[in-house]
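One protein chain is absent from this view; the other protein chains keep their places.
Think of it as A, B and C in the order they're written, each chain with its own count starting at 1.
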Amino acid sequence: MKGYGMVIVNEAGWLDKPEPTPGPLDAIIRPTLVAPCSSDTHTMHGGAGPKDDLILGHEAIGIIERVGKLVKNFKKGDKVVVPCVTPDWLSTGVQNQRTFSHDSFLMGSFKFLLSKDGTFAELFHVNQADANLVKMPETGVSDEAALMTTDMMSTGFHAAELAEVQYGDAVLVIGIGPVGLMAVAAAQLKGAGRIIAVGTRPICIEVARSYGATDFVNYKEGDVAEQVLQMTDGRGVDRTIIAGGAGDSLHTAIVATRPAGVIASVNFYDINDKLAIPSLAWGLGMSHKDIRGGFCPGGAERIRRMLELIANDRIDPSKLVTHRFYGFDQIPEAFKLMDKKAPDLIKPVVYLDRDDPAAAS
Amino acid sequence: MKGYGMVIVNEAGWLDKPEPTPGPLDAIIRPTLVAPCSSDTHTMHGGAGPKDDLILGHEAIGIIERVGKLVKNFKKGDKVVVPCVTPDWLSTGVQNQRTFSHDSFLMGSFKFLLSKDGTFAELFHVNQADANLVKMPETGVSDEAALMTTDMMSTGFHAAELAEVQYGDAVLVIGIGPVGLMAVAAAQLKGAGRIIAVGTRPICIEVARSYGATDFVNYKEGDVAEQVLQMTDGRGVDRTIIAGGAGDSLHTAIVATRPAGVIASVNFYDINDKLAIPSLAWGLGMSHKDIRGGFCPGGAERIRRMLELIANDRIDPSKLVTHRFYGFDQIPEAFKLMDKKAPDLIKPVVYLDRDDPAAAS
Amino acid sequence: MKGYGMVIVNEAGWLDKPEPTPGPLDAIIRPTLVAPCSSDTHTMHGGAGPKDDLILGHEAIGIIERVGKLVKNFKKGDKVVVPCVTPDWLSTGVQNQRTFSHDSFLMGSFKFLLSKDGTFAELFHVNQADANLVKMPETGVSDEAALMTTDMMSTGFHAAELAEVQYGDAVLVIGIGPVGLMAVAAAQLKGAGRIIAVGTRPICIEVARSYGATDFVNYKEGDVAEQVLQMTDGRGVDRTIIAGGAGDSLHTAIVATRPAGVIASVNFYDINDKLAIPSLAWGLGMSHKDIRGGFCPGGAERIRRMLELIANDRIDPSKLVTHRFYGFDQIPEAFKLMDKKAPDLIKPVVYLDRDDPAAAS
Partner (left out) sequence: MKGYGMVIVNEAGWLDKPEPTPGPLDAIIRPTLVAPCSSDTHTMHGGAGPKDDLILGHEAIGIIERVGKLVKNFKKGDKVVVPCVTPDWLSTGVQNQRTFSHDSFLMGSFKFLLSKDGTFAELFHVNQADANLVKMPETGVSDEAALMTTDMMSTGFHAAELAEVQYGDAVLVIGIGPVGLMAVAAAQLKGAGRIIAVGTRPICIEVARSYGATDFVNYKEGDVAEQVLQMTDGRGVDRTIIAGGAGDSLHTAIVATRPAGVIASVNFYDINDKLAIPSLAWGLGMSHKDIRGGFCPGGAERIRRMLELIANDRIDPSKLVTHRFYGFDQIPEAFKLMDKKAPDLIKPVVYLDRDDPAAAS
């Protein structure tokens, strides 16, 4: 079976691997639409340590090819949306967490890339299908919108959950790549008043505005925290969401957030990032500025809820899709685009089951 | 000083009373825009017990006429929005509650009607001005929108807070008068997916749809709970908000809500209402269907947050206003309209400081 | 295989049934210590509807006899503590609830009695062993204490969780049978100040006092709510836990609890109980007195946490055990004792694997 991934650190390429087989509770999926993510490129560059011969990809929708004997609610041919986080629900770890993210160990519920091959393949494996797969809604949700729920939307919305946005809150969103953009939409859908976004790329600013951002800060025009404090008459924002940057984002967040506010991070830091809490701005420990951070919740219900939001016209995450590719052999092109982070890129997708409609005409 | 209110139970009329004077922390307001509420008419009919010589009204914006000596942040001439709930912040009761609603006793933070004259007067009194008044924003909020925050919006939004609406939840809203309509908007702004509204009046259905209702149930077409269960494939809704009806609404809510869901009531029941929990639908006590109920939170920050939502274009509560009156002497007309509950009525307002612009032209 | 249960409604007796077999994820247990519960006798009397040929019992510790092929963490011969609530972790229902109590339907996670035979048998079945069984600690926990965690302690402690007891709260506990007694201990271990218990039996009062009750109310000496209001200078308690009584307990709780307090019920009501909310005491819906109710949370981690409390000497639930029986054939005696509710009874247990030590001497 063919798959695309990392041959070794810093080298992406085609791999040939045996077809996956399902355990009794599992399913094998033939992907029809996939998207590369910066976590994929980050992994390829060694960000998750040395790995080789690993198929990348963790965002996909597709068609079930096989199911294990004990699977009850799905069968071959079902079209499904696949969460990027698929906990082992029989581990006891999930019983102590609201997000089910860390089944047997830190991040354990994230299986793709971390403990098995990913979705850039002819076929891929999903554990515990009944608890981790969601049927594609028959109407009201496009393939692209559904694909965006699997990581970008679920992660961005988790940021607003971690931040516990309240009605009328001023919310700062640092970073408006695809996850930050979803966090903007999520903050609006939790009742934020003002939403201040930090970013400079025109395409991102435009989409952020459409998702509810009311103000923008350009880090090239001065210290971000200072600008935010000025915009809020020295008061600071009620909540800050970190969806980009390195350790400096944390510093900015703590300075820009009011006492008893919340800093919520969904940023994937580098192992070498310096995450320093500025002692004075954190009130020498007395400020009640909570610092929270984690990746997106796992399981089928999580994604079903995201799909409900789309089906009921609360949000359209397919606005994130700026580039479309057609055909399995185009995965490398999409991957390279994500790796380069072109200025007009938010998110590329690859249709694996259809030809370019433009080419057809 | 002239005021409009209840002469005795079931008799509304003009009253002549002495001008109010401020204590050291208080303010006296000259109202410029007021609205009658069904709580006013309910009180007039004896719903809060026998009272006489009481000026009614608890929704107002206006101009400060006098302030007490210890007031720091307001002065004569300031235009202010007046919360209908104005806690005594020096009572210890407020320290044990998130909503500050019950300062020294049940509902104690609700001062108008309950412990002093209301806002349908040339002048009215507000306790602890610094903590209970909000300056009218200079831009971005119309007078009518600001007026709607003082009770309707704050109460409706509290319903969604009590319900703890989560992303993608199916939410049932029973009753789509002005508070119910605000609850619909509030549910959407907390991330509801499907919002099922119970109501029949065309004007209300139209506004509900514009605020985010996706489905409607007509109680004339069968048992409401049964209809809701059918619409949700037997699953029930995640949250039910009660904003109308009598004890039957509670029964409907418990049947229609899934196990581990929440029923949140902001309905003002009659003392004779039978509020019966159906034992079986409540799982013989085992269902984890929470039942919550309370009136709107108090204080300046609450209303400031509502105004932030309006100023940032998250919602326009002035859609509730269906009828406008001009002149102090028109208060009785507006009041009678509210008392009759005309089919095309959602909310009437009375401008006290300007003439009918239509008459002028 | 022999088991004890209900032949038909109102008739308990020995049953002969086939030995249970494990599914791939399951385990078969040979019980060594069991206890009858009032839910068992209530079921026998038809409280859960007409059933026949059903083995009763849902509290047990025992030795694993067989495990399914996919079980990883347990093997034949392991001594285990068995939660009375064993969710199907592969159902999506559990993903939307903090207590995991209602897997595919209301109370669905409660398998014994409701959807299969219980623990009063030579062997019994447990679904999803890895997620639902807990190894008996090697030291620090007696068999009786461990047995009490499976339902009584977990349920009583859930009451204090539902009530969200805060430091210094005055807590009222209505009913001091075994669950109410555990709720008293749980309230103390959540930081309650005063704990007022409603009950009259001397044995229960003595144990309640040892678990932290500070005051007692006798319902024979006047209206309970009135007595509580007097004891609290009219203020009411912060939290009320209902662990006994019928609909009158709910009435008492609402009257006795302060505005913005919480009423938490773990009581198993009868289908015919009238659960009426008194409109005035509930502030005509305005009081913020939350009403919550549900049965004990499910799964292995829940019970592990209870065992941790025992092993660290925070509580000794074996004080509940007032009567001990020895031998499988003594199950009927223990069951009848529970059915009669003798005045000196809190909880009987039956040792299935040992003889009466008194007889031996």
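Operating definition for what follows: a residue touches a chain if its C-beta (ideal position, glycine included) is under 8 Å from a C-beta of that chain, and two chains touch if they have at least 3 such contacts.
Small disclaimer: the values here were computed from a predicted structure and weren't measured.
Although one chain is not drawn, the whole complex shows that of A:Gly46, A:Pro202 or A:Pro259 it is A:Pro259 that touches it. Across the entire complex, the residue among B:Lys111, B:His251, B:Arg302 or B:Lys347 in touch with the chain not shown is B:Arg302. Across A:Gln97, A:Ser142 or A:Thr200, the residue that sits in touch with the chain not pictured is A:Gln97. Of C:Asp40, C:Asp130, C:Asp143 or C:Glu161, it is C:Glu161 that touches the chain left out of the display. Seen from subunit B, the chain kept out of the figure touches residues 24-25, 70, 89-92, 94-96, 98, 100, 128, 130-131, 299-302, 304.
Residues 157, 161, 166-170, 186, 188-195, 212, 214, 304-309, 311-314 of subunit C touch the missing chain (whole complex, contact as defined above). Think of the hidden chain as still there; on subunit A it touches residues 96-99, 101-102, 105-107, 238, 250, 259-260, 265-280, 282-295.
Rule of thumb we're sticking to: only the chains that are shown with their structure count from here on.
Copies subunit A and subunit B of the same sequence differ in orientation by 180 degrees, per CA superposition (steps of 5).
Both subunit A and subunit C derive from one sequence, and where they touch, over half of the residue numbers involved are common to the two copies. With each centre defined as the average position of its C-alpha atoms, the distance from subunit A to subunit C rounds to 42 Å. For subunit A, residues touching at least two other chains, in rising order: 304.
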